[in-house]
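Before I ask anything, here is the structure I am working with.
Every protein chain but one is kept in place in this view of the complex.
Take a look at chain A:
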Amino acid sequence: MSEARTAILERIRSALRDVPPGEDASTDGVERAFHRRGEPGTPETVARFAERAAAYKVSVSECDSAGAGAAIHEILERRGHRRMVTAEDLPQAFVPHGCDVIVDHGLTFAEIAAADGVLTTCATAIAETGTIVLDHGEGQGRRALTLLPDYHLCIVETDRVVSLVPEAVARMEPSVKAGRPLTFISGPSATSDIELNRVEGVHGPRTLDVLIVRS
């Protein structure tokens, strides 16, 4: 083991002589008196998600599960996007028709970047903050997929929408414990670095559309 490691641990232990030996080190005893339980998937929660996502300049639309294919087609037509990247395991109901679908069987970064956009599902969505969360599992693809194209259409099924951040953190726990990466997305990429003016799309997708599908 490294000399630095031993030295730092020793310094920490001598700094903490006031801490009684055997004290519980975990955060299980922390008071969590803040709101932790909402109403996942209810129409109110979904409406709040839509409103909060729209506040980030996300364009949000809604359909029922039977109408998903048509709704996707309509959004892509309106945007004029013809070449869409998807993950291999995107559920059949969401695979766009009427345009070129480029399935990621190991695309190069350049190939991903050259597409008009990417279409994915998400793992969960948070109403309170208007956030979509990807655990890069089924339908979502690896991280580069939702990063390099300039456009992202994300399908959010209503049973995945939770009210609060703590609920999303709890839902994502198995994914994190399985070693999956997570990406929390709240609106398109932005910066406020120039005189605090918010400018959309510095590096990530400059446009983010959300389609809420009632499950």
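Here are some notes:
As a working rule, a contact is a pair of C-beta atoms (placed from the backbone, for glycine too) under 8 Å apart; a residue touches a chain by one contact, two chains touch by 3 or more; residues count from 1.
Here is the rule we use: contacts and distances are computed from a predicted model.
Looking at the choices "MinD superfamily P-loop ATPase, contains an inserted ferredoxin domain", "Sulfur carrier protein", "L-lactate dehydrogenase complex protein LldF" or "ABC transporter permease subunit", the name in the UniProt record of the chain not drawn here is "L-lactate dehydrogenase complex protein LldF". Of the listed positions A:Glu44, A:Asp64, A:Asp89 or A:Asp193, the one in contact with the omitted chain in the full complex is A:Asp193. Checked against the full complex, the one of A:Val46, A:Ala115 or A:Val165 touching the unshown chain is A:Val165.
Residue positions on chain A in contact with the hidden chain: 2, 4-5, 7-9, 11-16, 18-19, 23, 25-27, 30-36, 52, 55-56, 106, 109-110, 113, 126, 128-131, 136, 142-144, 147, 165-166, 169-170, 173, 176-177, 179-197, 199, 201-204, in rising order.
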